[in-house]
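Here is the structure we will look at.
One protein chain omitted, others in place.
By written order: A, B and C. Residues from 1 in each chain.
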Amino acid sequence: MKERLQDLERLRVEALDSILGKPFRVLDDGFIRVIDYMGTDASIVQAARVAYGEGTKKRRQDEELIRYLMRHRHTSPFEMCEIKLHLRVPMDTWRQWIRHRTANVNEYSTRYSIAIDAAYATDPGAWRTQSASNRQGSAGFLPPETGRLLSERERELQETARSVYQERLEAGVAREQARKDLPLCTYTEAYWKIDLKNLLNFLALRMEAHAQEEIRAYATIIGEEIVSRWCPDTWKAFRDYTMESLTFSPVEQGILAALLAGDRDAAIAAAETGGWLPRREGALTFHLERYEFENKCGRLGIAPPWM
Amino acid sequence: MKERLQDLERLRVEALDSILGKPFRVLDDGFIRVIDYMGTDASIVQAARVAYGEGTKKRRQDEELIRYLMRHRHTSPFEMCEIKLHLRVPMDTWRQWIRHRTANVNEYSTRYSIAIDAAYATDPGAWRTQSASNRQGSAGFLPPETGRLLSERERELQETARSVYQERLEAGVAREQARKDLPLCTYTEAYWKIDLKNLLNFLALRMEAHAQEEIRAYATIIGEEIVSRWCPDTWKAFRDYTMESLTFSPVEQGILAALLAGDRDAAIAAAETGGWLPRREGALTFHLERYEFENKCGRLGIAPPWM
Amino acid sequence: MKERLQDLERLRVEALDSILGKPFRVLDDGFIRVIDYMGTDASIVQAARVAYGEGTKKRRQDEELIRYLMRHRHTSPFEMCEIKLHLRVPMDTWRQWIRHRTANVNEYSTRYSIAIDAAYATDPGAWRTQSASNRQGSAGFLPPETGRLLSERERELQETARSVYQERLEAGVAREQARKDLPLCTYTEAYWKIDLKNLLNFLALRMEAHAQEEIRAYATIIGEEIVSRWCPDTWKAFRDYTMESLTFSPVEQGILAALLAGDRDAAIAAAETGGWLPRREGALTFHLERYEFENKCGRLGIAPPWM
Partner (left out) sequence: MKERLQDLERLRVEALDSILGKPFRVLDDGFIRVIDYMGTDASIVQAARVAYGEGTKKRRQDEELIRYLMRHRHTSPFEMCEIKLHLRVPMDTWRQWIRHRTANVNEYSTRYSIAIDAAYATDPGAWRTQSASNRQGSAGFLPPETGRLLSERERELQETARSVYQERLEAGVAREQARKDLPLCTYTEAYWKIDLKNLLNFLALRMEAHAQEEIRAYATIIGEEIVSRWCPDTWKAFRDYTMESLTFSPVEQGILAALLAGDRDAAIAAAETGGWLPRREGALTFHLERYEFENKCGRLGIAPPWM
């Protein structure tokens, strides 16, 4: 392998270099900027090939290799890429963000410095209603006349909270204590550095339909504007094999197998055996896993056999 | 080693079992409770002895071994103990807490449920003034008449914020959005599980004099009420070799060596060589590292030679 | 929530307590023993419920909740359970094991102590042939007469290696250096402590058909003998939603949708569009992803449409 020991230059990605430092705007006053990065699709291939004891191959084979690694969850080569972002984000979004523990973080300190004078404000048309079907989600918007009242109250509250903060500072209260009643949606800033494998885990959870709208806005920009430029082969494989894949449990496989064999009764029987068809007074009652499968049926263009 | 393969019972700590589930109160409405734990001082010894290929020894030797491991930063055996706590803590304290990434966490969700109806309130006599010497700290208290005004304003703001939150919920706003202007000091709850090595790291940083008072209150209870009961030998070694130890850099060693040799001029010369004695118009100007050493001199009962 | 603050006792699992310390034998001289554990299925439910702000529910609902968490990869509650094992394992198996970084480890030290006098020996009938289709796998066995020769040579080599080790020790060579030519399959021992989430990741990778036989033997015992006793609901959900699930990419979904619609030509067209049907001189050539899909077809009881 000694012939491989030639001098090197750092790998660069033209498409990412051209946006380095430029802010992508998010929400009313947030942003994401790429500060630095290490590696690219080629680094993933290189790391996999050291394992295989192999050298350089053709472009097409590199892409196939990346797709293979992604499909089979051989995730360690994706750790060989690293990216550093500069973020400006409301603290209540940041509270969700920071739950991803495998990143390096330096956040703006409101112990050391005056808090950023900006809180995330809601447009009158942007007040979301509580989802009935999903206890932790939202669905649709409140009517604009209600929204106007809510936005006006929000503005007043944020101004009051800021005044109280200023009063405290002027009275000589320590910054670490003065900040305590700022709204959760006060903006903060941070450097956030993470490897590509863990970034993809973050995106899988935060670009997903159940993630809260605000963090989804950030995650979508990271995915579609940044990772897509940085590691395009990986991004495509991630979409195919993670974001847009469908997974079926043994009960679901049984139903699918029956349907593929053209046996609708057997499909219903498989669901029955799985306990999926509880009834009250003859009518099917709600069953979460069945409901989830019905959504997958939509993706496959079929009607559930019990409907 | 086969004779070691006898049946086992789980190790228990009487002193910890007796407080399991009982809340230690912190701040005005917070608490810490031990929910479960695994291992004790004996588990640390056992893990170290598997490395050494040795079996059980005497009580005294166990304590010596723990002290040796702590002193020499052989930290992996301390990972063999694990503890799970139930916490109730203001979110702005939790923001600092969660920066310790090597723990397992499940936090109360204000997307899924109504936010806890309690915010951390400040007594009139508890408003701290900004420290002049330490940009991120506090020092002393504001006079009570100022404190009364600040506490009154705090109460009003917290009530307003809670009203706005209620209005939003009543208008049908999704919980995930309604919460956005709650004060940072709103209480949250969490289960927090961590191994003893990483817990000691947490305590070293958060029981320390520069940590913010609120998190120090929690950390001190974890250390003095919980770890001291759970792993008493480890707790004692941690105090001796981490919390109460003093560390000296090469420049400081040079000064100490000169002082021990009774040569005050050589001590001053060592400080001078280290660049510690900058002067303006003949008078010493501030030098941070010298200032820190002067504090250590206090611990050793001597006056700095340049004073 | 204050009514929840009652005293507690540690959760116990009868079925696990009854095997504590008992070795499960693996390979010719290896074992796995449970030393200690924390938590059980109920702890996972409890951690999820703190997030939901809810208390105790019925047994049946607990199981449903665990299945829901597993199905939707809400993995953090599974981190609330922790287990500690004592292992005896050949070093070349341990080399694969230790790649799982999210565990706590204390290994027997051959710097400090004499190496364990046992190397993993291969029965004449247990020599596996190199797999042709899988570059990193094995398939079938060599004939016993070849095996006898190989086992005899193995025995000689292991004896020679041990003699050389002894000679070095007798000559006064430091243990840390004397060990350097011991065979990779020399046994070692370790304590290994890990949370349930990360243990399931380990099992998903190491019980899998492509894992090397030796580590699969250990992983299978951990899963089927230990986790199944410790957290039976979790174990069942893990089997259904991870081990035995099938995942389909967008191309595969297109093929399945066409087959479910009874349109074989459209299914072939979908594969063609995905680039899955490369031909040389009219005949299909090998295509890895198509091959993988053909295996999934077997699980669904259908023939691939292009066959």
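Please note the rule applied: a residue touches a chain if its C-beta (ideal position, glycine included) is under 8 Å from a C-beta of that chain, and two chains touch if they have at least 3 such contacts.
Please read these numbers as outputs of a predicted model, since none were measured by experiment.
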Option touching the unshown chain, where C:His74, C:Arg128, C:Arg229 or C:Lys296 are the choices: C:Arg128
Selected residue (touches chain absent from view) among A:Thr56, A:Ser109 or A:Thr285: A:Ser109
Selected from C:Val13, C:Met70, C:Leu87 or C:Val105 as touching the chain missing from the view: C:Val105
Hidden-chain contact residue, picked from the options C:Ser18, C:Thr56, C:Thr160 or C:Thr285: C:Thr160
Touch with the omitted chain, as defined above, among C:Asp7, C:Asp117, C:Asp181 or C:Glu272: C:Asp181
Residue ranges of chain B at the interface with the undisplayed chain: 52, 64, 67-68, 71, 73, 76, 99, 135, 205, 240-241, 244-251, 253, 256-257, 259-262, 288-289, 292, 299-302
Footprint left on chain C by the chain that the document does not show: 90-92, 95, 98-99, 101-102, 105, 109, 111-112, 119-120, 122, 127-131, 135-139, 142, 146, 150, 153-154, 157-158, 160-161, 164, 167-168, 171-177, 179-186, 212
In chain A, positions touching the absent partner: 1, 5-12, 17, 20-23, 31, 33, 35-39, 43, 46-48, 50-54, 76-77, 79-80, 82, 84, 86, 104-109, 112-114, 116, 189-191, 193, 195
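One rule holds for everything that comes next: only the chains that are shown with their structure count from here on.
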Inter-centroid spacing, chain C versus chain A (mean Cα positions, whole Å): 28
Chain A and chain B: spacing of chain centres that average the CA atoms, whole Å: 32
Separation of mean Cα positions, chain C and chain B [Å, integer]: 37
Junction residues of chain C, two or more chains touched: 52, 76
